[in-house]
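The complex is shown incomplete by one protein chain, all other protein chains being positioned as in the whole.
This part shows subunit A:
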Amino acid sequence: MKLDAMIKLQHVDVTFNQQHRTVKAVRDVSLTVNRGDIYGIVGYSGAGKSTLVRVINRLQEPTAGQVEVNGQNMLALTNKQLRHARTKIGMIFQHFNLMNQRTIADNVAYPLKGSGLDKAAREAKVAHLLELVGLADQAQGYPAQLSGGQKQRVAIARALANDPEVLISDEATSALDPKTTGAILALLKELNEQLGVTIVLITHEMDAVKEICNKVAVMEDGQIIERGSLLQIFSQPKQPLTKDFINTSTQVNQAIEKISQQALTLSDTQRLIHLEYVGTAADAPLITELYKRYGVVSNILYGNVEILQGTPLGNLIVVMTGDQANLDDALNYCQQQQIHVSPVKLKQEVAQ
């Protein structure tokens, strides 16, 4: 797969002028999405995520900036050219937006009118797309008869009708339960791998990003405040908001909170430590190593390992027991092993 830019936004601003105020929904955002990426955009409600991605197919006109998709300057297109360009940018939505009065098959066939295919070819294509999303037997039903997950599958089939190079997913799984979310994300991943579709995935759930994205941007207040590869963002988040999102997702924060509230009393020879590591270091050898080298005994209170793009990312909360000097040495050793060490404070300590 070539590593060239599929979507290139440069210094994009979107300002809404309302009667009493102006809302700067997107402020000076530059973003490059490469061919084959699954690029996650996370942020809380109102951060400007939808507004930003709607600029890509010009459902939203930018107030300023440059927009390029597949080498084409989107802002220089005539209406007719724009409509054609849009057929190559699929989009799926939180509320599916299917046409209620058309059958499932007709919904998928909708974008094919004017595609130059004859009736037989269109029907074959619809059948193929429904097969792809696993809904071949529902073709003649209506959207009202489908579950949320099935509706989103129809919407995906519709978005793929004209063989788009880009698929924009605006909170496509936000209205779905966790299991269905997983299935839809797996489908998107499959489409990315098999059809080579570049995906922009907007979400406020870091779990979705973790599942399938290779890159992430974090948005706050109309700006991208942090971006990078999935592993980079998860292992070295810099902004508080990014850390927030990650911790909510890994539940480390909840674990620390719970542990710190326990009536745990630590003696002088004990320390409560949070260890974070990326890559090869595995938990068991580390604990064994600490005991063998320094006689430090580690009791694991919480452990979590995420596999991101094939690389493990681990979080351990342990009580280490040993004499002061050995404990210091053990923690130094951890740091030498590229393990991030941070002491956890107990609530009663904080209170004192």
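The criterion applied here is as follows: a contact is a pair of C-beta atoms (placed from the backbone, for glycine too) under 8 Å apart; a residue touches a chain by one contact, two chains touch by 3 or more; residues count from 1.
We adopt the following convention: contacts and distances are computed from a predicted model.
Enquirer: Out of "Cytochrome c oxidase subunit 1", "Ferredoxin-NADP reductase", "Methionine ABC transporter permease" or "Ion-translocating oxidoreductase complex subunit D", flag the one the UniProt entry gives for the chain missing from this complex.
Expert: The correct option from "Cytochrome c oxidase subunit 1", "Ferredoxin-NADP reductase", "Methionine ABC transporter permease" or "Ion-translocating oxidoreductase complex subunit D" is "Methionine ABC transporter permease", the UniProt name of the unshown chain.
Enquirer: For the chain left out of this view, which of A:His11, A:Arg83, A:His128 or A:Arg293 touches it?
Expert: A:Arg83
Enquirer: Which is it among A:Asn17, A:Ser45 or A:Asn100 that touches the chain not included here?
Expert: Answer from the full complex: A:Asn100 touches the omitted chain.
Enquirer: Which of A:Arg158, A:Lys215 or A:His274 sits in contact with the chain that's absent?
Expert: Looking across A:Arg158, A:Lys215 or A:His274, the contact with the absent chain belongs to A:Arg158.
Enquirer: Across the whole complex, list the residues on subunit A that are touched by the chain not included here.
Expert: Residue positions of subunit A that touch the missing chain: 57, 59, 79-80, 83-87, 89-91, 93, 95, 97-102, 110-111, 113-114, 142, 144, 155, 158-159, 161-162.
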